[in-house]
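The complex is shown incomplete by one protein chain, all other protein chains being positioned as in the whole.
Labels run A, B and C following the written order; every chain starts at residue 1.
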Amino acid sequence: MHHNFSPSHYFRTIGTHPVALTVASGDTVTIACVDAHGIDGNDVEITPRGNPMSGPIAVAGVAAGDVLAVTFDALTPLRSHGWSYPTLAGNVVDPEYVRELPIAPGAHLSKEYWDYDATTSTLRSRGTHGKALTIAYAPMVGCFGVAPSRGEAISTATSGPYGGNMDYRFLTTGCTIYFPVAVTGALFFIGDGHLAQGCGEIGGTGVESAMAVTVTLARAPMQPISWPRAEDATHLYTIGNARPLDQALQHATSEMHRMLIECGADATTAAVLMSQAIEYNIGNVFDPAYTVACKIAKSVLVTNGLTATFRP
Amino acid sequence: MHHNFSPSHYFRTIGTHPVALTVASGDTVTIACVDAHGIDGNDVEITPRGNPMSGPIAVAGVAAGDVLAVTFDALTPLRSHGWSYPTLAGNVVDPEYVRELPIAPGAHLSKEYWDYDATTSTLRSRGTHGKALTIAYAPMVGCFGVAPSRGEAISTATSGPYGGNMDYRFLTTGCTIYFPVAVTGALFFIGDGHLAQGCGEIGGTGVESAMAVTVTLARAPMQPISWPRAEDATHLYTIGNARPLDQALQHATSEMHRMLIECGADATTAAVLMSQAIEYNIGNVFDPAYTVACKIAKSVLVTNGLTATFRP
Amino acid sequence: MHHNFSPSHYFRTIGTHPVALTVASGDTVTIACVDAHGIDGNDVEITPRGNPMSGPIAVAGVAAGDVLAVTFDALTPLRSHGWSYPTLAGNVVDPEYVRELPIAPGAHLSKEYWDYDATTSTLRSRGTHGKALTIAYAPMVGCFGVAPSRGEAISTATSGPYGGNMDYRFLTTGCTIYFPVAVTGALFFIGDGHLAQGCGEIGGTGVESAMAVTVTLARAPMQPISWPRAEDATHLYTIGNARPLDQALQHATSEMHRMLIECGADATTAAVLMSQAIEYNIGNVFDPAYTVACKIAKSVLVTNGLTATFRP
Partner (left out) sequence: MHHNFSPSHYFRTIGTHPVALTVASGDTVTIACVDAHGIDGNDVEITPRGNPMSGPIAVAGVAAGDVLAVTFDALTPLRSHGWSYPTLAGNVVDPEYVRELPIAPGAHLSKEYWDYDATTSTLRSRGTHGKALTIAYAPMVGCFGVAPSRGEAISTATSGPYGGNMDYRFLTTGCTIYFPVAVTGALFFIGDGHLAQGCGEIGGTGVESAMAVTVTLARAPMQPISWPRAEDATHLYTIGNARPLDQALQHATSEMHRMLIECGADATTAAVLMSQAIEYNIGNVFDPAYTVACKIAKSVLVTNGLTATFRP
């Protein structure tokens, strides 16, 4: 079944908030998302800034300990432009280099707007700050996940085992993300759409835009997981969220070892294979918790007789 | 001019050691490298283990403050097999997961051998530890660089502004790496060849093999750099080496900002572009210093009217 | 005015929960606290484990942007024994040393009990795990703070600008702690009493006991602060909570510089003095966020004509 969901209230924490929509496992929902500043497709700020989330959407029959599979079916911009900030974060450059940044960290920032040209599938900045630039359109969503455990309500500026503001650019159309479920119904939240974004979201922004996000939400027939996982046409991923990056990497690497065992490898084989075959990507390095993804090509798993998908 | 260099002595530190060969800027050298355990192409341990280096090779006319360009022309295995260790490092998994590793960190390790099949361009492990595995042949060199400043002689287990044990898999044939030169002649060292290696070298080994490495060494007509840079057919890279990963990332990101300014961007334009267009890769996360690479597609630079190569 | 507060409900998050008691600024409250496992003074588990908090206590007239001063007037154990776990956390030892720990991280742990002898002011362990030990009685409280901003409800396992599970042993009787207030009434929470605790709470426990805590809560006539501060007979403190320790130290050091300017130093004088006169202590290094305190002797401030107290 397909649903349309346009929130009447947005949340700036991910937590066990009152359910806004309940769907069946396997249903598809098209969700209207404002941008990181609460601005909608008509360029109206309809809710306070700070990664406001659409949700929570409960998935009937999903319980704590289960895994929720979220498949990105489509990402559609709700307006023909986005915006970004024209500087870099202080924490991604050397301390001695902070004074070289074009704008002081924490200063009031004015926006650089980018126009989306669907014909050429490009974004073009207006050059308010520096030179006008052209880059490829590559939409993705920065912040999404499920209610954390213990009754926590956590700011959408950060991330954890429940997902959150991971800003990992390869979680996009065609990708399924698997979350560990902590509460009945999972309680899915999403927002913070980007028309494009470099690794790390190192200036604190992608090209921020309101976006209609179509996702299929389903209970995944997997054993419990500790951290988010993902799957697209070519790779399986595990994702760790923590600071410093070293700890995010430890989470993602441990989860990859556990995942490969579930794919049919024994613990030694998984270790031997990982040493020679995994890759790491870096997600958000702007916010309190950083994100590291560990990935492995499905082709390597297939070649070696291992399970290469978690999709039914 | 082309040289062949087969060392009579190997070094386990990178430092201002007696010059073994002097070449002219622009010369090509084919260098015989033993593997990380000092084992040569005939499977004979000819020097003590611990990333023994071939070198130093001095490049005439290169002075402190200059930049040395090292282009990988060819990597040729000197034997038809390599080896790896069948475990993961303790520092890349969660502390609570260390006891789940198949082999204790620091335990005496026996090797898993991998046979190289040039016809299929694959490596096949013998299955001594776990299951026999097949992966793609993807040769690279783990450790290389130039003498550090201040008379330091630094273990080939680690890395720094001068290069060293970066274990970054994308530094391979067709790639040019640029090093900041600290001493007269630069003093180039190289070793630690891998037939393949996952990101991070998370078990402490790639598929280790003796290797003949053909490089072209030249003075690059660049202004002084602070960290290694690299260039291949598609991307420009900056590389930071430090622990934790957060600091390595800071080094690489600061250097990318400086580099883009040298490519013709003003400081603001460089920041705006980086936020939306850079990617990060993770090199070595096994050893004292970790490696993060920041990269940007040459196509993005060309589209936006920026210099996209440092090659003459 | 003096109040007695014995909660009917305990919280395992610190957040904007329904007020349990409202007091006037300057009032004193004696608060019954269960131990970290929800066990009271009669050795009965009356609420689920995980640092259950007594609170929230609202202080009338305190608003967001204000500073709440919490003075520890008395700490009284509610039973004559406490307990600790007989191991160390995996994250405080080298990864290669994790397998040397007497008990695996994450394993089911049985408790070591300690008896409190008020006559000698000592604690004596029963020797269930290893040898019986005698240490000094030195009571303190591990977890306390005020509701965070943005509607967050944060697990009492961790800490932040609002306080939380800092486990800093020098915050004890005679000490005043200053918190930045984010919500009307501040909403004070407290729990996790320890009869003694080493720096870092490196095994995950102090000597855990139910405790009656007497505090005076008052609006402090200070300008807004960014991180907790503290004051006792001899020192002023600033406290940073984050992971890694490096970041917690950055928070505490920045706040110390700001504090010394409020004490009458110009920015340069503050820097010159800090280089030669501050000390660091380490609080919790067990939980998600770590704690670093920066302190300076009041005597140094007095000698140099600077304000040495924030008490009225």
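What we mean here is this: a contact is a pair of C-beta atoms (placed from the backbone, for glycine too) under 8 Å apart; a residue touches a chain by one contact, two chains touch by 3 or more.
Everything numeric in this text was worked out from a predicted model, so none of it was measured.
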| item | value |
| --- | --- |
| Among C:R12, C:R219 or C:H251, the residue in touch with the chain that has been omitted | C:H251 |
| Hidden partner interface residues of subunit C, rising order | 84-88, 91-95, 97, 100-103, 112, 123, 125, 129-131, 133-135, 196-207, 243-246, 249-251, 253-254, 257, 265-282, 285, 290, 292, 300, 303-305 |
| Residues belonging to subunit A that touch the chain removed from view | 89-91, 93-96, 98-99, 104-106, 244, 246 |
| Absent-chain interface as seen on subunit B, which is shown | 12-13, 15, 50, 150-155, 242-244, 246-247, 288 |
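Here, only the chains that are shown with their structure count from here on.
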| item | value |
| --- | --- |
| Averaged-CA centre spacing for the pair subunit C and subunit A, given as whole angstrom | 34 |
| Gap in Å, rounded to a whole number, between the CA centres of subunit C and subunit B | 46 |
| Between subunit A and subunit B, centroid-to-centroid distance (C-alpha), Å | 31 |
| Residues of subunit B engaged with two or more neighbouring chains | 91, 93-95, 244, 246 |
